[in-house]
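Before I ask anything, here is the structure I am working with.
All protein chains but one are shown at their positions in the complex.
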Amino acid sequence: MMKERAMDLLKTTREKKSLIHHITNTVTINDCANVTLAAGASPVMASAPEESGNMTLLADALVLNIGTLNENIFSAMIKAGRAANDKGIPVILDPVGVGATAFRTEKAKSLLQLINISIVRGNISEIASLLDVKAKTKGVDAGTVSIFPSELAKQAAKQWKSIVVISGKQDVISDGTSVFHVENGSSLLQSVTGTGCMSASLIGCMAGAGNDLLLAAIVGTSMMGIAGEIAEGTGEKKGLGTFKVHLMDAISLLTPETWKERAKIYESY
Amino acid sequence: MMKERAMDLLKTTREKKSLIHHITNTVTINDCANVTLAAGASPVMASAPEESGNMTLLADALVLNIGTLNENIFSAMIKAGRAANDKGIPVILDPVGVGATAFRTEKAKSLLQLINISIVRGNISEIASLLDVKAKTKGVDAGTVSIFPSELAKQAAKQWKSIVVISGKQDVISDGTSVFHVENGSSLLQSVTGTGCMSASLIGCMAGAGNDLLLAAIVGTSMMGIAGEIAEGTGEKKGLGTFKVHLMDAISLLTPETWKERAKIYESY
Partner (left out) sequence: MMKERAMDLLKTTREKKSLIHHITNTVTINDCANVTLAAGASPVMASAPEESGNMTLLADALVLNIGTLNENIFSAMIKAGRAANDKGIPVILDPVGVGATAFRTEKAKSLLQLINISIVRGNISEIASLLDVKAKTKGVDAGTVSIFPSELAKQAAKQWKSIVVISGKQDVISDGTSVFHVENGSSLLQSVTGTGCMSASLIGCMAGAGNDLLLAAIVGTSMMGIAGEIAEGTGEKKGLGTFKVHLMDAISLLTPETWKERAKIYESY
């Protein structure tokens, strides 16, 4: 039954063409815009504090990604976040590299305090750092953490009153009560920059088109995993240039039916 | 006869390797640089106010794109624009998202007042907003406007003393007196971010290599449409990753002869 609702959401997203406002990093901003289009939504990226709030008022969801954060962009995020809260649209936070520097950790925590965040998506060390669980972040990649991801996701979701997505070989998603696992993916996804950021954009597309945040997190996350599998294919190992092209192909051509066939989603009790 | 001159311009652009200075958005800046190279020109992007003027003095054309504008970049644009006017090289303005926020609309209007703009390229709601014709801009995508595009292009061109390009299913180009229509294109072009920005870059390449602004606008605009048709192809629907790669292929391999065969350009009276 969850799969039927997911299929409806994928269909709605292509019909509704929701506007997804991003304040995001300069490394993968182009990929985030293209993946939003590939999912059937419409991206806009306005990172000047002078207009970030007003642009948010036109949007259906807001994605905040701190990959190349600075003070000016932080101000833009606060204004956009407050506008999103006022308008009642979902806010997705991707706390890229939290734990790597004090600046990032502090700013990400401020965002969580000053804005009602609907969905937080990060790797395990980012989520752990944000929750002050002992973790080691290596640059923007996942480090190691001494807690089960499912437990961490649940704790974080409870504390932040958000949906929490912990990406990894197996993605874990919790609303603080239930815990879901997504077992789609490809090992090549971690060798292309921006696949995490693009997952957050896909979650934003789903959150903007629907009204079920947990479902949006599950469907957005699984889309990237499924697209990774399709892009990896079954033949010889692809080069990373071709893999990335096929990844975007797979997202743009993904039908609700293919999603249903391939999605490996489990609830853990 | 216009087609012969267009073919000469395409040839000259590949020979002359003009330097096209861009102050543009961070979303599609890489695509703009690559499309400039694909057209045979040479891109440079210097958006610091400290050097934007001096860099312009080396250039053959200047492209201003407000997709991720902030106050600092606005200052850089003013300095670059004035340098371009002093040097007598063409300035192309792409008023991305005008009408979406007051900040963008005001800044785009200031650019038009403070700099002599040679060519303005936007979608119908952007051009309408800039001319204070009632319009509704949805993020950076075209909204709806209650005026014929050809009439709007003509009015805007007269008022701004510029060439005006209104992109859409059918592109409309006017110098205030004549109106041309370009009927090349692919519906997939709107599903890849930056195809509008890249059109402005192509117009900049043509304007920098030649000395006929109206011709530059027509040829630059039609190149993107023709490349879109070639990239779309005739088989089954392509994924957006592959489509974008084929789009860049088509521009880099476009010969004057293929352009002549495919260009669908009509003057309306």
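Read from first to last, the chains carry the letters A and B; within each, the first residue is number 1.
Everything that follows uses one rule, which is that contacts are C-beta pairs under 8 Å (C-beta built on N, C-alpha and C of every residue); 3 or more make two chains touch, one makes a residue touch a chain.
Please read these numbers as outputs of a predicted model, since none were measured by experiment.
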item: Full-complex contact with the absent chain, from B:4, B:51 or B:106; value: B:51
item: Candidate in contact with the missing chain, chosen from B:188, B:219, B:245 or B:265; value: B:245
item: For chain A, the residues touching the chain missing from this view; value: 25-28, 30-31, 67-71, 97, 100-104, 138-141, 191-194, 237-242, 244-245
item: Sites on chain B contacted by the missing partner chain, in the whole complex; value: 19, 21, 26, 29-30, 33-34, 37-38, 42-48, 50-51, 54-55, 58-59, 72, 244-253
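Rule of thumb we're sticking to: only the chains that are shown with their structure count from here on.
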item: Chain A on chain B, rotation in degrees - Cα superposition, rounded to nearest 5; value: 120
item: Where chain A and chain B are represented by their mean Cα positions, the distance between them in whole Å; value: 33
